[in-house]
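Before I ask anything, let me first share the structure, which is written out below as structure tokens.
The full complex has more chains than appear here; those shown keep their coordinates.
Going in written order, the chains are labelled A and B, and every chain counts its residues from 1.
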Amino acid sequence: MEPSLHRIQQIQFADQKQEFNKRPTKIGRRSLSRSISQSSTDSYSSAASYTDSSDDETSPRDKQQKNSKGSSDFCVKNIKQAEFGRREIEIAEQEMPALMALRKRAQGEKPLAGAKIVGCTHITAQTAVLMETLGALGAQCRWAACNIYSTLNEVAAALAESGFPVFAWKGESEDDFWWCIDRCVNVEGWQPNMILDDGGDLTHWIYKKYPNMFKKIKGIVEESVTGVHRLYQLSKAGKLCVPAMNVNDSVTKQKFDNLYCCRESILDGLKRTTDMMFGGKQVVVCGYGEVGKGCCAALKAMGSIVYVTEIDPICALQACMDGFRLVKLNEVIRQVDIVITCTGNKNVVTREHLDRMKNSCIVCNMGHSNTEIDVASLRTPELTWERVRSQVDHVIWPDGKRIVLLAEGRLLNLSCSTVPTFVLSITATTQALALIELYNAPEGRYKQDVYLLPKKMDEYVASLHLPTFDAHLTELTDEQAKYLGLNKNGPFKPNYYRY
Amino acid sequence: MEPSLHRIQQIQFADQKQEFNKRPTKIGRRSLSRSISQSSTDSYSSAASYTDSSDDETSPRDKQQKNSKGSSDFCVKNIKQAEFGRREIEIAEQEMPALMALRKRAQGEKPLAGAKIVGCTHITAQTAVLMETLGALGAQCRWAACNIYSTLNEVAAALAESGFPVFAWKGESEDDFWWCIDRCVNVEGWQPNMILDDGGDLTHWIYKKYPNMFKKIKGIVEESVTGVHRLYQLSKAGKLCVPAMNVNDSVTKQKFDNLYCCRESILDGLKRTTDMMFGGKQVVVCGYGEVGKGCCAALKAMGSIVYVTEIDPICALQACMDGFRLVKLNEVIRQVDIVITCTGNKNVVTREHLDRMKNSCIVCNMGHSNTEIDVASLRTPELTWERVRSQVDHVIWPDGKRIVLLAEGRLLNLSCSTVPTFVLSITATTQALALIELYNAPEGRYKQDVYLLPKKMDEYVASLHLPTFDAHLTELTDEQAKYLGLNKNGPFKPNYYRY
């Protein structure tokens, strides 16, 4: 494989091939196991748990519910929770000024008039703000959840109450998962012409079950690493039959989701699970990409002593210049208080490392998936597991040594902290703009390929978020624009600019 | 002009066209004015001044000098200063371990055996380490200075004493400048087959005067923004007749020269010129690229209150997330104690701004060239200029208000501080590797075009500098490399990775 391909894509390639092969061709209710995409179960397993202590055991699929306008074109846990969900949506609106601005600016022209969008994403208050924005821009939407755990039932209820056909609840079975997706696309008298996907399951479903639908579809907007990878594979195989927009690799998303967001969520995740003090603690961070950089900066600022491991000499040199000792994991594993993985790699922390850690060492993963720590190696008879809190396990060695394992090695920030609305706002705005772009693009601008968001739109997303900070952008004078050879409205940087 | 072209290149384009047009066709001694490239006068005007209080007024061109082996194939200020220069070179060697390692590793195979390199760069102790490394690798070298002020006479003397044909001294006239270059290439019985250039003047000279030389030349390695731009122009115009390597845009160079180096040199430059205290001072930094990021980080760490101006909304959003108020210059110009430009733009600080600054405000430029501050606008009769120290002018308004202008708006870090050897080591190592690559590349690998350094070599440069920090790189296991789809030896990232 050429070295010029993106590492992350390589990772997913390995994952996905396996997964697609495993996927059964026939889907029967409750007959499926382990066939939905990893991302559909991987995340958010706890973040939302506080909102849902429902003891109602009836499956939403077996319930008859109507919203106040008499519609029953939805399937949610409990339509009566709509009011609470509405409040959450209103709170979210206050931190998503860019979407609100889009509503205002674009409402007159209704740039999505005629758009029929089928969506499959996490269903949260922030998604609701996106959906209602798309509605305000003229679109009709139908929506399912991209993850069986992540739906906020109250928000789903609020959306259903407002007339959005939403099919999602927290704790879906795998069969429910596909049933919900199917209810979004398999509708009499309605056919989607745009897809908004997060993880690729919706796109996959349409490919498998309703390939003819693509004739009317103007484009796909995909948000996740996994989904983007699937699209590149389709494209490579010559099977992508509509243009697709990769919003995952836009600058704003990358820098925000990774660097800035992890800078905060590493602290939050560790505090909520362990109440530990950071000052003076010795920490090793495996990997000095954007995520690692964010983690290291935050912990250093809180007075931790941070060591870094890297395989890439350039990132390694950055770690040195940023003031971190670059070590091999083995060199410090006996002395550190915390081990954090952010590599995108597998088995970075092995059983051998775990055996050598000192008592009370905390082990967690901020990278991808749950492969970085070899958690499976800890499932051996001589070790005792003790669940001490939600998302916190003590793994106990025969000599009494305890390792504190967080989120069973899954992503700490998704499992044990919350993602700030502001970050989600950037993503949602990017999605909305990508939909508008693809929907309104003149024939021929986009072919049956995967596109990055045009830099100008990336810049536009950023500019929509500046008012949040009362930030005032400087405008080029004509003379300056000419001197720089730039258009006064951007784009301002070449594509390869590193930021 | 397409927005996808690099902004910096645009800048230089404007500059260069003008300059090339102005360049007279005939060069007589002392008859030339303003025709050498801007970069050849722009920098280093003071950094080296402490070593040179010579009162010897005789032009080196009129002196007869021989080194201890009897050679007179050089032209330096004073061959007797060789010993002092040798000590400086030895000191520099201690901070350039990568070149010393190259000498060791590659000496057996002499990868530059047969190479005849003509070079035109700043002549400093660090350059001397590079030249002597090239010599150790098998090359013959002839060298001129790329800047009329920047030569360290003692170092030039030491090189001449060691047998290197060096033609350079501090304080060359423009005519001297071209004469020196000519003495490097116009030699009987010796013709260069490699060019190492910094600013493009050497390349330009050969194009103008000895175009036939290019038949034997295997490649050009160019270090500067200006020179690289000239090469791209030649390439675009179909006039580039050999492969050229752009080492300016390598990751290590960019991040080190800009982010990490400016983080230190902004403090150093301000202290050496003004002895000011940073704590509590209000500073506005114009531009939040790598240079601006470095300046802001350093000043924030020293307790300054930093404001940022930007035209690019993405960089602007980064400034916000990094904790800086994003303003228009006008909003803060009355209150700030220091104004720093890092935009690559022109007239960022105008006379109007200067009029509104408060008494004692310090104004300086960390960006490019000397266009960012409209210094010319201060040359009006009602304002008094008072030189208070080397590189420090007080510009005095009729009401007594003084503005402290540093380096007359030229680059502060080149003019008023020194560049750490370690940074120069990275650049020099990159140059050496680029020369080896071009010289040894099989026919056909490189065409008559401008190339970026292959990422693998960028990573190699980085890896050669890790031992300086006693940094230990982790190696991928076979299993991990397979999982990531990477070669265990790199490259480890796709070309578009942002670091």
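Structure notes:
By our rule, a residue touches a chain if its C-beta (ideal position, glycine included) is under 8 Å from a C-beta of that chain, and two chains touch if they have at least 3 such contacts.
Computed from a predicted structure; not experimentally measured.
Copy number for the full complex in this structure file, with 2 chains shown: 4.
Methods note: only the chains that are shown with their structure count from here on.
Simply put, subunit A must spin 180° to overlay its Cα atoms on subunit B, rounded in steps of 5.
For this pair, subunit A with subunit B, the centres built from the Cα atoms lie 42 Å apart. Contacts from subunit A toward subunit B in the complex involve residues 1, 3-7, 10-11, 13-14, 251-252, 254-256, 260, 290, 309-321, 325-329, 331, 344-348, 371, 455-456, 458-460, 462-463, 465-466, 469, 471-477, 479-480, 482-487, 490-499.
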